[in-house]
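The other protein chains are all here in position, but one chain of the complex has been omitted.
Here is subunit A:
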Amino acid sequence: MSKIPANKSALILGGTSDIGMAVAECLAFEGWSLILTGRNEDYLHRIANDLQIRSGSSVQSRYFDATDTGTHKTFFQSLEIVPELCVCLFGYLGEQEKGMKQWREAEQIIQVNYTGAVSILNLVANEFNARGLGTIIGVSSVAGDRGRGSNFLYGSAKAALTTYLSGLRSRCYHYGVHVATIKPGFVATRMTESLDLPASLTAAPGQVAKAICRAYYKRNNVVYVLPVWKLIMTCIALIPEQLFKRLKL
């Protein structure tokens, strides 16, 4: 394609999420131009406008629905500039129990967290590879490290995303394009507002944003935002399946 890569511009998929806003803030104050996407256009516009006023960087907002994969190609082609960085952080926690009974819920969990991400990231990766420049940062989850009885619909979708990002990293490496996987652990956001999370294991959206920015500059591969989560997940992965299946985790 003939588009000229603009320097220091980022596409943030999931710009109305608390993590998305924190990432946008981090980047905008460093002088990046941003394109934020989301579904609630009024809210998205307010976020973009606020950030532009506060940071002085250019912040655009665009409608984007992760589950509406048919529109992804048009969406991506409609961007005036191909960004240097793409942060993909939309997600849907959903309800495990509801998902077991209603296919619509389970499908939504899979579509937002996995299918939607693959659809848009394929497009982004192809463009970045053709150009031989760019960074893709995908936000997956520690929930994808092992399937737990209480949360495996979300977990399995995130596991698929983690595997996808891992493969994409390997493919893009040969084109000079970097792919990072972020596993935040618990984060105090709107998605988890109603849950009672242990403070010592819960990161603030700003911490996740910092980890994402660091991953860009340091070209990290896989990042656990709070190091303790790496330890926890390593231990959980070591539990033999015979025992693990008996645990109510």
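One rule holds for everything that comes next: a residue touches a chain if its C-beta (ideal position, glycine included) is under 8 Å from a C-beta of that chain, and two chains touch if they have at least 3 such contacts; residues count from 1.
Note that contacts and distances are computed from a predicted model.
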*Have a look at "FAD/FMN-containing dehydrogenase", "ABC transporter permease", "Methionine import ATP-binding protein MetN" or "Tryptophan synthase beta chain" and point out the UniProt protein name belonging to the hidden chain.*
"FAD/FMN-containing dehydrogenase"
*Of A:47, A:66 or A:187, which sits in contact with the chain we cannot see?*
A:47
*Considering the whole complex rather than only what is displayed, give the residues of subunit A touching the chain that is not shown.*
40, 42-43, 46-47, 49-50, 53-54, 190, 193-194
